[in-house]
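So that we are looking at the same thing, I have put the structure below in structure tokens.
A protein chain is absent from this complex, but the other protein chains hold their places.
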Amino acid sequence: MIVPLTAYLVVGAILFAIAVYTVVAQRSAVMVLMGIELLLNAVGLNIVAFWRFVRPDDYSAQIFTIFIITIGAVEMAIGLGIMMMIYRQRRTVQVDKFTELRG
Amino acid sequence: MSVAGIVEIIAFASSAFIAVAGALGMATTMSMFRSAIFLMASFMGVAGLFILLSADLLGLLQILMYIGGMLVMALFMVLFMPDPGGAMMAAMPEMMTPIGRFFSLGLLPENSHAAAAEMSGAHAEHDTHADHGGGHGTHARHQDAEHQRGRERKEGDDAHGGGDHHAHGAQGGSHGMGHMDMSDMSMVTPVRAWAAWLAVATGCVIVGLLVLRPSWPVSSALPDPRSADQVGSLLMDKYMVGFEAAGFLILIGIVGAVLAAHSGQHPDHRDREARVAVNAPPPPIEADFLEPLSQPLRDDDKCSPAPDGGHANHHAGGEGPT
Amino acid sequence: MGIGEGTGFVLLALLGGALLTHGLERWVGPPERGPALPVSLSCGTVLPNADRWLFPAGPIVGFMGVLLGTVVLPFGPDLVARDLGIGVFYFIVVIDFVVLGVALTGWGANTPGAVESCYRIVAQLVAYVVPLGLAYVGAIMMAHSLSTTRIVEAQSGLWFIVLQPIGFALYVVSGLMQSYRHPFLEPFADGIGGGILSVVGGWSALLWRIALAGVLFLVAAMGAVLFLGGWSGPWLPPPVWMAVKTYALMALMLWLGRLARPLSTAEMLALSWRVLIPVGLANVLVVGILILLHVGPG
Partner (left out) sequence: MQVEGNDIEAAYSLVGLLVIIAAGLGLLAMALWRRPSRTIEAPPAWAQYRFGFLIYALIFLAFDMEMIFMYPWAVVFADLGIAAFVDMMVFIALLSAGIAYAWGMGGLEWE
């Protein structure tokens, strides 16, 4: 492999940074959910990079990543379901409008 | 440096570039549908990296899962958001950061808005000199036709990494928020400047750790090419409990999604049972508070309702397609 | 196969297959509605408020999906561009690009008919992916491998259509759904002026013509590989057998499709989630029991 391990990890780090920006800065809940999908993805990339370079004989890392993507899919389904409930009650999914819990 | 090495470096550079450009596009573009498509492009780039790391089952799983997932997500965005296409937002370029402005190009008709026309005129028909660097399993979506300024900044990504290209994004955004009366229509919260600095900080910290850290014990073994057999046999004996737990998780996901979306309606609702034929258009559901979208969006904040609020949803969503 | 000849082989196979499919669609029945609507290749279209990045990307992504799908099609013992280890799974993933292309073109065109076609194509994706995946699982279980050539070799003794009739029927129905042919015509229905085919012109019409005909060709070809024993056959050379089986299956699918009345999106979704998926899960269990009783080649 010509490309070193750190190159993959740097790309994972950049995706992680952009995902952090999206989760914190976006106003609509759907965009926050997409930021979380990107977070899960950046972590999956790191796991596969370590699998390929450090322990390519043991496929457990790939199974771990499959479970991560499953959790991401189920979380997307339930997140959109919750947003349906919020939208029904308030007619908006702008996260900065949900301030009931604030003191 | 054999031919395969050069091909691998080119494939890595283009896949990584598509992944980062897609993620940036998702974070900054004003159109909602476009941000879903940019995120899909970013996942295609990551799938290309997976295939480069010879984890082909995962790369294909990634693409399959996120084509369906992102299209459904885009549909839900169209359901929730008043201006999913971003046409109204794109008409106010000063609201966006320079990166956002770039990723929202092409949204506006050429002749509609003086500033926007000059903006899109300047980049002419940049589709023709699109960057052809399509990596493995990635599709050269048109937003790869990046802006010259974007090219040098992105090329530097692979070498030193670090999210500093956010920096100027942050200043561009903050000054735009103050005087706009339509500010609550914008897609980002006022805390955007802090979020950009937080992202740049996390990026630099992680990359710094990566660069300074002693290198990992890299083994030169090759993974077994029969990935499906390996994953299958592992799933069946070593991770069988995890396999069943994943099935149970999917069951809980379905139960949660149905409950959340159908809250408050017991199935044997007398009249619902009677009138729900497969394609009979059901009468408007009074039980939920989602009254038909004909009235303009009532927003209790100080902001005056959008002048052409009626225009935004003249496409009455009430009638079913059948 | 090397890279150069692989590329040539793929392009030749796709364009030839799409051309023959185009001809067969016109010959089998009345003027075909839906994806085979006549579209002018000479006159381009100008859409004032289109999205100038997504709209041109649509046909390219659709054409690319079909092009990538042809890579794993085996036309002979070593007449396959790339025999990937997970060929069949790769095939399902790549065919979804056509749906993505239609969604991009539909939304990018920003006209009521096209945007409605984008919503319907996503509904069709939601309807056909799971039953199609279940229809594939039966053939994979008996062939112990995801590679297309291994599946064809596993059928040398007995074709899988004999062992798994339910799987074959499920494949035909979800194949019709996947290629948007009669009776699942919703995304290209006349009600919305042929969906994206109303806004497509010139070069994009050409790419869409290849992509939509190519999808039907690929679905029929993969059906021949999975259930009709691919290129194996007594007298004729392997590629001819593959072509004969592909177009026989295509003619059967198109003819069967015309028997039913056009289904609306709601009926299609109900059919898929209430009938096809339970039947698919049952088929997986039945094939599993068959294998445990050592009936199939397993």
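Note that the chains take the letters A, B and C in the order they are written out, and that residue 1 is the start of every chain.
Convention: contacts are C-beta pairs under 8 Å (C-beta built on N, C-alpha and C of every residue); 3 or more make two chains touch, one makes a residue touch a chain.
Small disclaimer: the values here were computed from a predicted structure and weren't measured.
The shown chains contacted by the absent chain are A, B, C, with contact judged over the whole complex.
From the set C:F63, C:W231 or C:Y247, the residue in touch with the chain omitted from the display is C:F63, counting the whole complex. Touch with the chain that is not drawn comes from one residue among C:A13, C:V152, C:M250 or C:I277, which is C:I277.
Note on the undisplayed chain: of the listed residues A:T22, A:N46, A:T70 or A:Q94, the one touching it is A:T70. The set of chain A residues touching the chain not shown comprises 1-2, 66, 69-70, 73-74, 76-77, 80-81, 84. Think of the hidden chain as still there; on chain C it touches residues 3, 6-7, 10, 42-49, 56, 59-60, 63-64, 67-68, 71, 81-82, 84-86, 88-89, 92, 107, 110-116, 119, 122-123, 126-127, 129-130, 133-134, 136-137, 140-142, 144-146, 198-199, 201-204, 206-207, 265-266, 269-270, 273-274, 277-278, 281, 284-285, 288-289, 291-292, 298. In the full complex, chain B makes contact with the omitted chain through residues 2, 4, 7-8, 11, 33, 48, 51-52, 54, 56-57, 61, 64-65, 68-69, 72, 75-76, 78-87, 127-128, 130, 132-140, 220, 222-223, 225, 227-229, 231-233, 235-237, 240, 243-244, 246-248, 250-251, 253-255, 257-259, 261-262, 265, 267, 269, 272-273, 276, 278-279, 282, 285, 290, 293, 312-315, 317-318, 320-322.
Everything below uses one rule, namely that only the chains that are shown with their structure count from here on.
Averaged Cα coordinates give chain B a centre that lies 27 Å from the centre of chain C. Those residues of chain C whose C-beta lies close enough to touch chain B in the complex are 48-54, 56-57, 60-61, 64, 84-86, 89-90, 92-93, 96-97, 99-100, 103-104, 107, 110, 112, 116, 119-120, 122, 125-126, 129, 145-146, 186, 264-267, 270. Here chain B touches chain A in the complex through residues 1, 5, 8-9, 12, 16, 19-20, 23-24, 26-27, 32, 35-36, 39, 42-43, 46, 49-50, 52-55, 57-58, 61-62, 65-66, 69, 72-73, 76-77, 79-81, 157-158, 161-163, 166, 184, 186-189, 191-192, 194-196, 198-200, 202-203, 206-207, 210-211, 215-219, 221-224, 227, 230-231, 234-235, 238-239, 242, 246, 249-250, 252-254, 256-261, 263, 288-290, 297-299, going by the rule given at the top. Across the complex, chain B is touched by residues 1-3, 5-11, 13-22, 24-31, 33-35, 37-38, 41, 44-45, 48-57, 59-60, 62-63, 65-67, 69-74, 76-78, 80-85, 87-89, 91-96 of chain A.
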